[in-house]
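Would you mind keeping the following structure in view while I ask a few things?
Left out: one protein chain. Kept in place: all the others.
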Amino acid sequence: MMDNLSLLVQVPVLNIQLLLDGIFVGSIFALAAYGLALVWGVMNVKNLAQGDFVIMGGYIAWWLSIDVNIWIGMPAFNFDFLWISALHISTTAIPFLEFMKPAIHPIFGLPVAVVVMFGFGWFIYITIISRVIGKDMFTSLLATFGLALVISQLLNLAFGPEVQVAESGFEVNSFFDGMVTVANIRFISLILAGLLAAMVITFMKFSRMGQAIRATAQDPRAAKVMGIDTERIYAFTFALNAAICGAAGALISMIWVIQPFFGIAHSIRSFVIVTAAGLGNLPGVIIAGLGLGVAELYSGFVFGAELQQFTVVGLLVAILVWRQIQQSRHRQPVQ
Amino acid sequence: MTAMIEVKDVSKAFGGIIANDKISLEVPEGRVTGLIGPNGSGKTTLFNSIVGYHPIDEGSIKFEGVEISDFRVPKIARLGLLRTFQQTRIYSKMNCVNNMLISVNHRSERFIDLFRDYPPELTEKAEQLLDFVGLYSKRKLISGDLSFGQQKLLEFAMALMNEPRLLLLDEPTAGINPTLINGLIDRLRRAAAEMGVTLFVIEHNMPVIMNLADSIYCLANGRLLAHGSPDEIQSDERVINAYLGGHYTVDD
Partner (left out) sequence: MTFKQKQLALYGILAVAGIAAPFVFPAYTFQITVMWVMILFAVTWDIMGGQMGYNSLGNIFFFGAGMYTCAIVQIGLYYDVAQYTASYGAIKVDFTPEQYFTGLVLGIIAAALVCVVFAVILAHVVFGLRGPYFAIGTLGVTLSAGELTGAWEYVGGGGGIALPVFPGEPDDRALMFYFMGFGLAVATFLFVKWMFSGRFGLAANAIRDDEEKAEGMGIRTMRVKTTGFAVAAFFLGMSGAVFGNMIGFIEPLEVAFPSVTFGIFMVIMCLLGGKGTLWGPVIGATLFHAFKEVTWTYMLGWQWVMLGGLIIVLVVFFQQGVLGWMQEKWPELFGIEVDEGAIATALAGPEIDERPHRGEAAQ
């Protein structure tokens, strides 16, 4: 551990690498966290499936980017239970239709992930979330936890537990005699994340729908009285959040790795960022997101990979404790 | 006549809004003191400052000579200074008797007492007090099922169960059926007289407070406007103006 620390001091260029990488992943964390802050602020739903939405978006982009033999037909009686088994084809099956799906570059997979996740988010809102809104806050936490379990397990059944990367095939640039390497895709991803964030913010500020969402967030009953269909607003907000997660996931699949069970870590990252920044504090979310990315990479480098995960949860606990101390001076608990 | 509560130059601001501006008042022991003022004049803020819901910006609050402006809610409550809420608050999923039992005084409670049963005389006392407020027949019901007025009475009974030295009542008659108000006033008076509880009451209903209180403080715009007996307050020009929204001046 001390070796790694002194290495950072002796070879300062390494800091640049860590900082850059931290910013690249941190920008994506911030994107997902913004989505969480949105549903939290607008409909008071704490979505523990946030990270699984991200991973799901990643799998969509990844799946589109590989050659897959699409196969529709009768599974010959070795019931693997459901159509998802179609991805692991059994040889005895009788195909009706079979063709090779062409590989699509993950950058073009991103809009597909956004659209699919938007639809998925709407579906989840109607089937589950609409029924937990307004119940006590633990309910939404538990329901979305169940959802997270289902999503991650289905992904595992469909794609297996291996770690996947959506290959973008772009060049890797080296600086400082190869001490710092940055893949072009990372720059592109950073720009895309910024662009997406700008789009969402513009949408929230200027579109009619965005204004309606903000009005509903402030006072749902008043919004309802003024003729806003709050039910539709909620559905849209949740779907929008899922779409944002889908985009974040597609980016993560390109610059990092995805795996069916990585969702919970992403959920916790989002919670860390939102808790640190507070709701409705956009600059805070961005700074906290980038900060978390950098902190995670530094701790991974200094303490080793085992403690990288701990950094995230440890930070969560630390932030909650710190906020509590801050609030205790005001004779009030953290609410 | 000793002052039970001494509020001195208390100020409290929320952001830029000054809710209480250098308020000084005294609540004498064994009397009923009223606190009136138009909406938003800072009455509830003052209550909250006294019982410890938020810190005050400056000034001092003394309860029986002890400075309590740094204390927190439970500690102040255990000193014997209790309040009821404008929006009635009871333990809505427990039945009335249990609501009463858990409201006993926790002043001298030791750790081991947590695991003890309540003595039967306490249940008896709870039922007597429920009878006193007219809820005896409802004692086994889940309190959340009671009507708003009944919940208000229950909250009052719970406060009495605690045997407070001083009770702060935030609009005791708000939302209560007018036909029941006289009964409530009568019970408040009896509580003060028979149980030795000093009362400090916020009230919007003028006939009620004039009838009930021995002396009245009037707040307006976060400042103390007037103080006097009900008759003096009733005829005070500034008070009338404050209520009618006229232009009033504060003598500085």
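In order of appearance the chains are A and B, and numbering begins at 1 in each one.
One rule holds in what follows: a contact is a pair of C-beta atoms (placed from the backbone, for glycine too) under 8 Å apart; a residue touches a chain by one contact, two chains touch by 3 or more.
What you see is a predicted model, and the numbers here were worked out from it, not measured in a lab.
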| remark: The listed residue (A:I104, A:V165, A:M209 or A:L279) that touches the chain absent from the view is A:L279
| field | Given A:V11, A:L142, A:V163 or A:M199, the one touching the chain that is not displayed | value | A:L142
| Selected residue (touches chain absent from view) among A:L7, A:V172 or A:L307 | A:L307
| field | chain B, residues in touch with the chain not shown (by the definition above) | value | 51, 72-74, 77-78, 82-83, 85, 87, 89-95, 98, 101-103, 105-107, 109, 111, 113-118, 138, 140-142, 144-148, 150, 158, 162
| request: Can you list, in ascending order, the chain A residues touching the missing chain? | output: 40-41, 44, 46, 81, 128, 131-132, 135-139, 141-143, 145-150, 153-154, 157, 221, 264, 268, 271, 275, 278-280, 303-304, 306-307, 309-310, 313-314, 316-317, 320-321, 324, 327-328, 333-335
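Definition applied: only the chains that are shown with their structure count from here on.
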| remark: Here the gap between chain A and chain B, centre to centre from mean Cα coordinates and rounded to Å, is 50
